[in-house]
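All protein chains but one are shown at their positions in the complex.
Let's look at chain A:
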Amino acid sequence: MEAIMSRSVVLFTPQLTQVRGMATLKDIRLRLKSVTNIQKITKSMKMVSAAKYARAERELRPARSYGAGAKAFFESTELEQDKTQPNQMMVVMSSDRGLCGGVHSGICRELRNKMNENKGSVETKLVVVGDKARGILQRTFRENFLLSFNEYGRKPPVFADAALVANAILDVDYKFDVASLYYNTFRVTELPLFSQEHLAKAEKITTYDSIDEDVLRCYNEYALASLIYFAMKEGACSEQSSRMTAMDAASKNAGEMIEKLQMTYNRTRQAVITRELIEIISGAAAL
């Protein structure tokens, strides 16, 4: 009686562990396959974004000189922003696509800090380019949205995109006193934008000859489009490079996981075989 009891106990436990062991084996195999697939995806994404980064950087070089030229006038007239003024507008450049490290969340964090600083005194409106930033900011700042743009980020930016954004900003006719453009250049950069009235009031503008209101307006509109273009190009470049690093890190992590899973898989397989052997031997002995 006791022998039977003891035998049944001995038979019982290995079977339980064996069942559990086999289920774990299948689980591990499944997990291994899925992690390997994901590693293939992240590796290919890294290579694609490396190619896109090379192209974006190549296009950025003339865009940098162009942007420097557009900024030169504003720097030379030494226009300054008075941040305590009531109506503010912030233009945010991000993109539609994710999996690029911290670029979108970084720029939204910076923006959130700025908005929280100004909360009581100033009214800030947001112009957001890119779905990612819109998604992040919509949760807390829905009432502050003025315009948002999407379908942006799949193809490299061209001047026509910037002109579209600039035209929309001018058309919406929000009278702002202070405006800034936020974009990424491996860290969040802020570029001041100026309205036409602000330009006309600047003291150094009188040194400029033969300017009438029409010329000033045309100049300002074109400068707005140029600065937005410059910010778009810089943002695209830094997004691609951030994606490259992120995907590279992801591939490495996936590789480590695969190694560990492989180890566990081998050990589990060996354990299962050993248990089966023990089972059979002890079963034979019982007979």
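Following the convention adopted for this analysis, a contact is a pair of C-beta atoms (placed from the backbone, for glycine too) under 8 Å apart; a residue touches a chain by one contact, two chains touch by 3 or more; residues count from 1.
What we mean here is this: contacts and distances are computed from a predicted model.
Asker: Select, from "Proteasome subunit beta", "ATP synthase F(1) complex subunit delta, mitochondrial", "Protein transport protein SEC23" or "Aldehyde dehydrogenase (NAD(P)(+)) ald5", the UniProt-recorded name of the complex's unshown chain.
Answerer: When "Proteasome subunit beta", "ATP synthase F(1) complex subunit delta, mitochondrial", "Protein transport protein SEC23" or "Aldehyde dehydrogenase (NAD(P)(+)) ald5" are compared with UniProt, the left-out chain turns out to be "ATP synthase F(1) complex subunit delta, mitochondrial".
Asker: From the list A:79, A:146, A:216 or A:272, which touches the chain that is not on show?
Answerer: Residue touching the chain left out of view: A:216.
Asker: Which candidate, A:72, A:99, A:172 or A:278, sits in contact with the chain we can't see?
Answerer: Of the listed residues, the one touching the omitted chain is A:72.
Asker: What chain A residues would touch the chain not displayed?
Answerer: Residues in contact with the chain left out: 59, 61-63, 65-66, 68-70, 72-73, 76-77, 158-159, 162, 204, 207-211, 215-216, 218-219, 222-223, 226, 229.
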